[in-house]
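Pasting a structure here, questions to come.
Showing chain A:
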Amino acid sequence: MSREIIISPVTRIEGHAKITIHLDEEGMVKDARFHVTDFRGFEKFCEGRPFYEMPGITSRICGICPVSHLLASAKACDDLLAVKIPRTAELLRRLMHMGQIIQSHALSFFYLSSPDFLLGLDSEPSKRNILGLAEKYPEIAKQGVWLRKFGQSIIETLSGRRIHSSDWIVPGGVKTPLSKEGVDKILADVPKAIEIALNSIELFNKNMENFKNEMRDFGDFQTYYMSLVTKDGGLEHYDGNIRILSPEGKVVADQLDPSKYFEYIGEAVEDWSYMKFPYLKNVGYPDGAYRVGPLARLNNASHCGTEMADNLLKEFKKLGKNGVVQNTFMYHYARLIEIVFCIEKVKELLQDPEILSTEVQAKASLNKREGVGVIEAPRGTLFHHYKVDEQGRITWVNLIIATVNNNIAFNKAVAQVAKKYVNGKKLNEGMLNKVEAVVRALDPCLSCATHAIGRMPVRIQLYDHNGSLIDEIARG
Partner candidate 1 sequence: MPDAGAQQAGLKADRRLMLLEAAIRKYQYRKDALLEVLHTAQELYGYLDRDLLIHISKLLRLPPSHVYGVATFYNLFKLKKPGTHVVTVCMGTACYVKGAEDLVLAVEREFNVKRGGTTADGKLSLFVTRCIGACAMAPNAIVDGETIGKATPEVVLKKIRAIMEAEKD
Partner candidate 2 sequence: MAEVWEASKMIELTIDGKKVTAKEGDTILKVARENNIYIPALCYLEGVSSFGGCRVCLVEIKGSPRVFASCVTPVAEGMEIITNSERLKRYRKWAVELLLSERPHVCSVCVANGSCELQQLATDLGVDHLRVEREWTNYELDLTHERFAYDPNRCILCTRCIRICDEIEGVHTIDLMLRGKNSKVIFDLNDKWGFAESCTSCGKCSAVCPVGALYVKGKPHSESKRKELASFVTSRRSEKTIG
Partner candidate 3 sequence: MKPDELRSLAQKEAEARKSYRYRINVCCSSGCMPFGALKVLSAFKDAVKEFGVEGECYVARTGCIGTCSIAPAVLIEPGDYLYQNVTPDRAKEIVKEHIVNGRPVKSMLYGNEAYFKKQLRIVLRNAGKIDPLRIEDYIAVGGYYALLKALTRMTPEGVIEEVALSGLKGRGGAGFLTGLKWRYVARATGSPKYVIANLDEGDPGVFANRTLAEADPHAIIEGMAIAAYAVGASKGYIYVRSEYPLAVETLKKAIEAARSMGLLGEKIFETAFSFDIELRLGAGAFVAGEETAILASIEGRRAMPRPRPPYPAQSGLWGKPTLINNVETLANIPVILLKGSEWFASIGAKNCTGTKCFSLTGKVNNPGLIEVPMGITLREVVFEIGGGVPPGRRFKAVQVGGPSGGFLPEQLLDLPIDYESLTKAGAIMGSGGIVVLDDTSCMVDTAKFFTEFCVDESCGKCVPCRVGLYKLYKILDGFTRGEGSLEDLQKVEELCEFIKEASLCGLGQTAPNPTLTTLRYFRDEYVAHILEKKCSAGKCFKNGGGVGGE
């Protein structure tokens, strides 16, 4: 008899989703799908609103990386105003962006994923979380909490608010300059932050050995990679152009204008998911699947531009063939390296003599009817694309969220892990956890990606080969 197993909810990811596992007639895993069951219609919701509310509105899509939306949206609005923002404003925006990536990566690694591999995938689920971690590795948990706070404190220092700092980044720049006290305050914490980041990398390296088996089948598959890079191919998060890397490690396209994304990215639709499936137009769907995010950025970047991160990048590239690391598990590693890079970048930005200038906003009124803003969010490339009417009211919105870029990859990874670990005849926690773990490695931010309102319970459902539901588990 053929069945389908459905995993729900995928705990410890942002937002909730549903995984269905489809079995063939022999009861073996044939396919697995990562679903999004609810739809927020955020793009629709924005229609009719004034463009200058967009940074505020879109940053509300997500409570985890509001700054990413804020930045992408503000950049799209800069485009609508057709202004070049003051250099200090750019420095400050970058600074906030670094803070954002640090706190997001810290959250992903310490809070959400580290319990998996520090406590073991088969450990008691009720303990397999940050609280369980704090019990067994109190020092690590504490460091994780501190590092996240460091990132948040940068955001807070700049905007005055920790989470939704929506009115600080505005079209044309930022609202308020940074004070000398602010600079000193953040700089004082930099050494400790670096120390924690490096410790974490050491810890990760130590533990990697224990996961050799899992890692082999842990979403180790080939895709294209996409990210922003600097003019000279370096690691970039705020600006830059698009580079696309082939699975073999060849740069197949470079310095593409990100505002023309629709020329090279297509978006397919599947009737079982509200998420779109972006693919590279040149390659086609679904072969043109690509991955974005920390792994993609490090694969794409020839260098980081900061001392410690450059060294780490060199080590990282050794882990893959032709310098391309394909294993989904390595997203964790890439994330840690990026944390180091960001902290170094924070220091560099704070030492820029222009950081304290008070010229932080360019004023202009609406000059264009269409604007695109692209940045590298913690989870990957984020596109905001708006069209407005003559009064500046939004008439059309397209958002491609980092997690959505990874959509095809998600499904591939889930299927691969399910095939290896899920046996249709037996359902046990550990096996289901592994499916969940791979999802967590990719770190989907579902509330963004699906535009879902509130909590979205994720269920695991089991379907037979006829497509009928035969079992369902809901957890949490």
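What we mean here is this: contacts are C-beta pairs under 8 Å (C-beta built on N, C-alpha and C of every residue); 3 or more make two chains touch, one makes a residue touch a chain; residues count from 1.
Regarding selection, all candidates are chains of the complex that A comes from, given by their letters.
This structure is a prediction, so every number in the text was calculated from the model and none was measured.
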In-complex contact partner of chain A, selected from candidates 1, 2 or 3 | 2
The chain A residues in contact with candidate 2 across the complex are 48-50, 52-53, 56-57, 60, 164, 166-167, 170, 175, 391-393
